[in-house]
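Data first, discussion second: the structure below is written as structure tokens.
Every protein chain but one is kept in place in this view of the complex.
And then subunit A:
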Amino acid sequence: MKLYIFDGSFEGLLTAVFERYQQKAEKVKIVDSARYMPDAFNEAFSVVSNDVKANRVWNGLRKKLSSSWLHDIYKAFLSEQAEMYQYIFDFIRYVFDNPKGAEENFGNPVVLAVAQMSRKVHREKHRMEAFIRFQETSDRIFYAHIEPDFNVLPLISDHFKKRYADQKWIIYDLKRKYGLYYDLEKVEEITFDFSQEMSPALNTLPASVLDEKEELYSILWKDYFRSINIPARKNMKLHIQHVPRRYWKYLSEKQTF
């Protein structure tokens, strides 16, 4: 067994596939450098991310897979889970080594694992599109921070860019310490240090930096949320199934103060 250590990037993972074919390695275990523990029993090889090599693998995949499957691979990658890197690596090999159409074999555990993880990541993406609540700051930027289970910022960028074309906005991932900033023209990745008064526990900014109307709309929204409830139909189990507790911190309507 050979151990491949890659840098944790998507490019790196694709490069690893390239190296595997070049080295004609049989069994390969793939691990990202952040999680790598030296291991006396396996031969380790450091994969150096390489544009050209990664592109060759990606273009090869393009010839065999539909664009929706290419997205599935990328989404599964954004799960950032160690075992998923292995599944993706094995999945790509499986696709290359078999005739076209092999990806439809959901009876194969590797295919199923990638497909199911893609769905999970997609669900988290969709939840962020739903549960993000912007607050308008006094300098007219709509701000929200999030802590998604998976690294979904790359997946939601387009959605927010299209929809909020006429307002500046920032979505910041506290867990991964980077964010997206839209300046009415383009979306850029940003990083910044949080001041102490910002609370990561809640999706709220201190009142001092908010637009004066912000409080009004947040109150109206809470009022609205309360008014449309039908008490005779109360069903908290269903409510929590749709809005799991870990997302409540984003939702102004779920805050009691």
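The rule is short, and it goes like this: contacts are C-beta pairs under 8 Å (C-beta built on N, C-alpha and C of every residue); 3 or more make two chains touch, one makes a residue touch a chain; residues count from 1.
Operating definition for what follows: contacts and distances are computed from a predicted model.
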item: "Putative DNA modification/repair radical SAM protein", "L-lactate dehydrogenase complex protein LldF", "High-affinity zinc uptake system protein ZnuA" or "Sugar ABC transporter permease" - which is the UniProt name of the missing chain; value: "Putative DNA modification/repair radical SAM protein"
item: Absent-chain contact - pick from A:D97, A:D139, A:D166 or A:D193; value: A:D166
item: Touching residue (missing chain; options A:N105, A:S138 or A:T191); value: A:N105
item: Interface with the undisplayed chain - residues on subunit A; value: 101-102, 104-109, 112, 126, 129-136, 142, 144, 162-167, 213, 216-221, 223-225, 227-239, 241-243, 251, 253-254
